[in-house]
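Heads up, one of the protein chains got dropped from this complex, but the rest are sitting where they should.
What follows is chain A.
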Amino acid sequence: ESAEEDKKTKGRGAKKPAAGKRGKAAASEDGEDEDEDDEPPKGRRAANKKKAAQADEEDSDDDIPQRRCAGNRRRGKVRESGRDGENEKSGRKSRKGGNKKKDGKGKGKDKENDKDSDKDEKKKKNSSGDDSKSDEEEESMSEGEMAKLMEEVEEKKKLIANIRNKPWRMRRRLKVLKEAQQFVDKFEGALGKGKGRKLYAYKVMMMKKWIKFQRDFENFRTSCIPWERKIKEVESHFGSSVASYFIFLRWMYGMNLVLFSLTFGLVVIPEVLMGLPYGSIPRKTVPRDEQATAMDYSVLMDFNGYCKYSVLFYGYYNNQRTIGLLKFRLPLSYLLVGIGTFGYSLMVVIRTMAKNADVGGGDGEDNEFTFAWKMFTSWDYLIGNAETADNKYASITTSFKESIVDEQENQKDENIHLRRFLRVLANFLITCTLGGSGYLIYFVVKRSQEFANMDNLSWYEKNELEIIMSLLGLVGPMLFETIAELEEYHPRIALKWQLGRIFALFLGNLYTFLLALFDEVNSKLEEEDSIKNASIWFVKEYYANYSANNPNDTGTPPPIDPADIIRGPCWETTVGIEFVKLTISDIQVTYLTILIGDFLRALIVRFLNYCWCWDLEAGWPSYGEFDISGNVLGLVFNQGMIWMGAFYAPGLLGINVLRLLTSMYYQCWAVMACNVPHERVFKASKSNNFYMGLLLLILFLSLLPVVYTIMSLPPSFDCGPFSGKERMFDVIMETIDLDLPAFMGTLFGYVANPGLIIPAVLLMVLAIYYLNSVSEAYKNANMELKKKMQMARDEEKNRRNNKDSTNQVMKDLEDLLPNRAHAPPENRAEKKHDQGGKSPKVKPGTAGGGVHLQKDVSLASANPSARGPVTRAPGPRGPGPLPGQPGPGRGQGPPPRRQ
């Protein structure tokens, strides 16, 4: 048996380099291979021979680049299996799997069909012997063999899981898959004996079921994603950038749907079903003096009347601790849902950002590959529309030309002073605009407070604030765009500035609005005390009057009509109404802008063109373009308003869901019907996370005022679920005291103890510090590696330019090595970096001939020169591949190339 064992290791040792030698990239693998088996180079050479002999047929029906990339494939596998390691239990094992996968596959194949002299098989011919043997000896397996078999089965499974990652033909993959499956089926049962056997079989079965279930679930999930086709249509017409807006909109819709169901399921519907009905208590009744106008049409616009005293707003909710038969704790649920809304949104946004960052992969910042990227990645394969394709051609051409010009005269500074002056001027103008818009809003809010005390206002006066804010949102960006012309930035930079400015404008407006609102709230709070006294006094008076008027009646007096009771201003509902009005007017303005700015314009351009002096389509008005950044920002800010307002107006979420739903269809239609593709087609790629970042910022900024009001303002005394409490969060304390067992109360008491909180905060700060420094260290390491790479590259360049300057040892070596130019060290170094510099064996760029010497030697042996004839005498590698290369067959390296 030991002899067999020996044979086996030899076989494997020989195989591994054979596989390793199939591509340059495999060089990097070598380090790992050597860790595992310290095979003498003899084995390698033998493998070389064998491999070379088989190489020809091996790829005969495969395509050429395939073999060139074999090394890469292997590398990919290593990476993949590393990824697998995260999912599966044994990361170590799976890393090994990366190296061994090939072996396993080969073996399995041999077992099943010796008749099949297929390409995959040959490289492992030598292993077939022991495999078939192990097949026979299946009956009397020792522990070690069992383990080995188990490992093989595991590898097979991994192969099955990863097979789609192999750039092979379908037929080949199908075959490999079938064989692997057969192998697994055959040997899985053999594993585990006696008692363990059944359990194992069961586990295997469950695993299969689970995988199937997962796949079905995945299928189901993808089929549930709405608007796939709509978005695809947009995608093919306008490229991925416009589509990214719709994807963002869809994502937003999904998130809002969850928020909506949370709020409606846990707050609104319980209140409707189990709470007191309308008209039962003052807060649920329209006051007497408003009843005349409570059903006016204008209620739909300003949300007074019945709307104000409906389930849509905070004020309607009762402060009963529990409602209905189920003893639903509505106030508690109200608060928790309010907090949960923020919690859920934060989680989703951050998770999406992390996922995007993960997918984004490399850092697009460094300009290492400007041209190559423009060349290789600029085409958007989603484009399926001739016009868009033409635009894309044009934009690619311009970008090529631009970058060539940039490269030629890296800097053209005509009048730098003038430009500087213009830029300063532009920024000054924009700051003025921002300040002006802030002041305007503040002024309007102040004025609206005055209006609030007046009667018979016109429609404009009632809605002045919303109109002004929407108009500012409309005019501001255009103004900025005009001003930005002065600056003459590169369009991409200009876009960034533009986005930042619009963001500042919106944010400034929103916060001025909030500040003014707080002013109002504070004045209402002051007012409230006196009203509260008046209200109490009114009730007392009523009863006193009643008993005075009916001295004979000893029973309880009839209750006062709830419409007559004096009420407080209920600032929460006021805030809620403000946000709802703002949202509604935002929707109106957005939709009208699309209707007028896009649809009407398109109509005019299209039909007036028949009888006009110049070509309207090509000339001035032309068709509109889809303004991605503006739309995305609008969406983001709308969401910010929803977040801020949702606590005081639970109905806002419903309105928003409707809005998103309609705007999906509306905008899809508008974009397809009236817009033309961008002249400069931008790509979505990175901007996705940029938008997400904006969303996160807005989320945080809208979190602040809400949390502030919850924590520090006293709730109104006669409306809302928290009325009668000092602070809104008292409801939690109440629940702890009354509903939870006593020890929970004390537990919470301890937890809330500063003695515990401060250490916890400290711990978190430390953790953040630690993680931060770790990531910093990684970043530094990354930079270091990059620098080394650059150094190695420069060195190589120098060497090629003046060969004499390098030292004698290197020159000697170069003379010895065949195909010096074909096996540069950089390639290897690069690969190393790709793997995160796993093996310390080769340190690229470390100066000194010794290292290079080692590098070159190992490289040369690992790369059996898949290119053409070798002109120089074979070096230390020996006659390995040469005899085995009978002329350049198809798939046998490139035809002789010009150098």
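Rule of thumb we're sticking to: a contact is a pair of C-beta atoms (placed from the backbone, for glycine too) under 8 Å apart; a residue touches a chain by one contact, two chains touch by 3 or more; residues count from 1.
Quick note on the criterion: contacts and distances are computed from a predicted model.
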Per UniProt record, name of the chain withheld from view ["Exosome complex component CSL4", "Vacuolar protein-sorting-associated protein 36", "Dynein axonemal assembly factor 4" or "Calcium and integrin-binding protein 1"]: "Calcium and integrin-binding protein 1"
Full-complex contact with the absent chain, from A:L325, A:A372 or A:C611: A:A372
Touching residue (missing chain; options A:L174, A:L658 or A:A781): A:L174
Given A:P226, A:G265 or A:G384, the one touching the chain that is not displayed: A:G384
Residue among A:K198, A:R215 or A:R420 that touches the chain left out of view: A:R215
Positions on chain A where the hidden chain makes contact: 23-25, 63-65, 68-69, 71-73, 76, 79-80, 160, 163-165, 167, 169-171, 173-174, 177-178, 215, 218-219, 222-223, 232, 235-236, 240, 359-364, 366, 368-373, 375-386, 388-390, 393-394, 396-397, 400-401, 404, 407-408, 683-686, 793, 796-797, 800, 821-824, 826-827, 830-831, 834, 893-895, 897-899
